[in-house]
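A protein chain is absent from this complex, but the other protein chains hold their places.
Here the chain labels run A and B in written order, and each chain numbers its own residues starting at 1.
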Amino acid sequence: MEKRIIAAQKEFNLRKFFFQWEWMLVLILIIINIINASLSPYYLNFKSIIDATMTFLDKAFIVLPMAFVIILGDIDISVASTVALSSVVMAVSYNNLGLPMELAMVICLVVGTLCGLINGLLITKFKELSAVIVTLSTMIIYRGIAYIILEDQASGKFPQWFSYLGWGYVGGIPFILIVFAIFAVIFGLLLHKTTFGRRVYAMGNNITASRFSGVQVDKIKTVIFTLAGFMSGVTALFLTSKMGSTRPNVATGYELDVIAMVVLGGVSTSGGKGRIIGTILSIFVIGLLRYGLGLKNVPAQMLLIIIGLLLVIAVMIPNIKINTGKAHKLHKTKA
Amino acid sequence: MSEYVLELKSISKSFPGVKALDNVQFNLKSGEIHALVGENGAGKSTFIKIITGVHHQDEGEIYLNGQQVEIRDPNEAQKMGIAAIYQHVTCYPDLSVTENIFMGHEKIKRFSKRILWEEMHSEAKKLLDNLGADIDPRSQMGALSVAQQQIVEIAKALSLNAKIIIMDEPTAALTKKESEELYRITEQLRDNGASIIFISHRLEDMYRLASRVSVLRDGKYIGTWNVNEISKEDLIVAMVGREITQLFPKKEAKIGEELLRIEGLGKTGFFADISFTLHKGEILGLTGLIGAGRSEVCQAIFGIMPYDKGKVYLEGKEVKINNPLDAMKLGIGYLPEDRQKQGLVLQWEISKNITLSTLDKLCNKGWLNASREAEVAKELSEKVNVKANSVFDTVSSLSGGNQQKVIVAKLLNADLKVIILDEPTKGVDVGAKSAIHEIMSDLACQGYGIIMISSEMPEVLGMSDRIIVMREGRITAVFDREDATQEAILEAAMVNRAERELAGVR
Partner (left out) sequence: MSEIVLEKKLKVTGISKFRELGLLVFIILLSVLVQLRNPNFLTLENINDMIKNTAILSILTVGMMLVIVTRGIDLSIGSTLALSGMVSALTVSANMNLHPLLAILLGTVIGTACGCIVGFLVSKARILPIIATLGMMNVYRGLTFMISGGKWVSAHQMPASFKAIATSSILGINVLIFIAILIYIIFYYFINHTRTGRQIYAVGSNPEAATISGINTVKVLWMVYTIMGALAGLAGVLWVSKFASAQGDTAMGYEMDVIAACVLGGVNIAGGSGKISGIILGSLLLGILNNALPLINVSPFWQEAIQGVIILVAVIVNALVKRNVDRKNLMRRKI
């Protein structure tokens, strides 16, 4: 029997390299910057673009774990409520319980993590329930608890230094941008360079085969939902710092923005596909788009419409592609 | 007018890599029960799917009452009066029995389009009564037993005025009593003028019911006999056919000490009282009909579905396996039956698939090592001779046999002692088949213990050192290589135990 030599080197395919969704995002990003620049003569300098990131980066922290969740083929719509709950608990710990702010911040992260852990455990223990229905109900519960704690009050009066998180600079670069960059690198490495990330992709593509291959699917799913909770806690920190006070209705509608960013970033809602770099680009696409429209005094409501439409359109485009691809595949397996 | 209500001539159908049907003939007389038998994978399912319009034949003609017809989709088949009752019933579990019977052809008032529930219920009741079944047409389909659901499916066929009824393994999930009931109904249908194609693994079904029997083997038509003219033994020979024509590359492996011992394993509703041992260098064949619980036993050992009774010993020590990871850490690997759903990530390249279950071994503290992965994948896929150009080819582009080799390579990468292969050569072309057999032999020589689940008789006989036969969740026979014959195995797998004991007494 002839022995076949199988190549183990990847060939570089120029066409494939440029035929990627991320380039599309880069293009959109450039267009948005050109438009923004034409709207405001002061826009196109390094400093103002950098400063613009402060206005939208708070929710970007959740985008990173949400990419993992959607790659799994699941969804988490409780993240905004988690932000609200952790933020409210932090404020109350500091203002009403008299705990030191540092401890209150830790509590904020712990609460977020716990919320995520509860989601993860419910989803893995009750496999009959989809992530949609579980996170839908915890979304109501978490925000409900925030309302129980603070009713319709606001809680502010944080120490002076706390505002540094949201508004401070390190060497001319916003602190929030630095922290985000660090998290982005961590999540990017986790997804693309570790066994954990590989297994996440495997689960998103074929969860049964992953189970048969010894992947601890329940454990990984729980970890990912917990991560989503933790990062919601991080968002709560920055958001609260930026606003200087918090209310139970804080971060309302964030789940839409976050999911829109992930999906626009090329992560398929049917799971198994997408990259962190795409979601990061799309954070900037949506963020700068928002900022630009703000320059033009477009009302906030218009933004709701635009983001909603963006989400729907972003899902529709790959769906069209996948449909033809699926038909092809079906044909193949059937034939 | 033709003597036959249905006649199929020279039907051929190919799927990539497999010729599922090769020049098959078949005819059905009016008012007869015609049994269609053959081993798993003989092409029976494909054959009936062509009659019911699910697949379309590549070659050949179909005649209905002497007229040539084209059956393009299931709806057309339905209109021609052909109905099929499948083993896994395709019903609406949430809807009522009546609705399941009348879905797609409800009775409605002409102008108001109102559904005439009362009339449908009473008609359903009448249909069910005629079948002698005491089923309330208003009850929910999902609340019925499998046997009752099948009767409802039959009632549906009747409500469609089906003249040709195909029953695909209807007795597989039924108890003896329920089967008896089904026989009675089938005979009644025949007496009322329907023609029935009855597919079954159980020879007792066939002898009880059919007047003629056709045998398929490896997608080929073997012959048709009147049931009273052919003995059980001859029939089995016809089904199994070939004196083992393939040469199996079985090498003599040294059978060493005990590796795995299973004692009294059981799981409610799936299997019970399973005990066996596996030794180093041994290939243990596990055979029986589909649904006998073979895969379930092995999946329990592998930690996919937990068992609720019994013990598992590995190298003399009792072990508790909660999930596949535990199993693999202990050195037990499993090659699943459904390679596309359970074995592979089809969208992925070969190398990632091979390394998925052994990532921890190839990584550095959790960091992927792409070049090492590619090297290992190259080495392994060359070892099992995967036909691909690069380890970065996607698995979905490979043929069935090569996909299977990829899964074998995946197992080889793990440090295993026990390898369980579930239908390793199902749907695989001849070349790849013997390659997989060769790999299996080599593994046994290297001291692995191998459990091979297979429905294919020559493979079981040709490869195994010992053979375990299961039927309906229990072990019915164990043979040594020297003592095993096709007939004995088939009998243990197919014939009811009580009946066998009776025959023994006689």
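Everything below uses one rule, namely that a contact is a pair of C-beta atoms (placed from the backbone, for glycine too) under 8 Å apart; a residue touches a chain by one contact, two chains touch by 3 or more.
All figures in this text were calculated on a predicted structure; none of them were measured in a lab.
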Displayed chains contacted by the hidden chain, counting the whole assembly: A, B
Contact partner of the left-out chain, one of A:Gln20, A:Ser137, A:Thr208 or A:Ser245: A:Ser137
Contact with the hidden chain (one of B:Pro74, B:Gly310 or B:Gly431): B:Pro74
Contact partner of the left-out chain, one of A:Ile75, A:Val89, A:Ile176 or A:Ile277: A:Ile75
Candidate in contact with the missing chain, chosen from B:Pro93, B:Gly132, B:Gly223 or B:Pro306: B:Pro93
Options B:Ser10, B:Asn65 or B:Gln140, residue touching the unrepresented chain: B:Gln140
Interface with the unshown chain - residue positions in chain B: 74-75, 90-95, 99, 103-104, 106, 108, 113-115, 117, 139-140, 143, 145, 175, 268-272, 293, 472-474
Missing-chain contacts mapped onto chain A: 75, 77, 122, 126, 128-130, 132-134, 136-145, 147-148, 151-152, 253, 255-256, 259-260, 263, 269, 299, 301-309, 311-312, 315-316, 319, 323
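The criterion applied here is as follows: only the chains that are shown with their structure count from here on.
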Whole-Å separation of chain centres (CA-atom averages), chain A against chain B: 44
Residues of chain A that touch chain B when the two form their complex: 1, 3-11, 193-199, 202, 205-206, 208-216, 272, 329, 332-333, 335
In the complex, chain B residues that touch chain A: 15-16, 304, 323-325, 327-328, 334, 336, 340-348, 351-352, 356-357, 359-360, 363, 366-368, 374-375, 377-378, 381-382, 385-392, 396, 410, 435
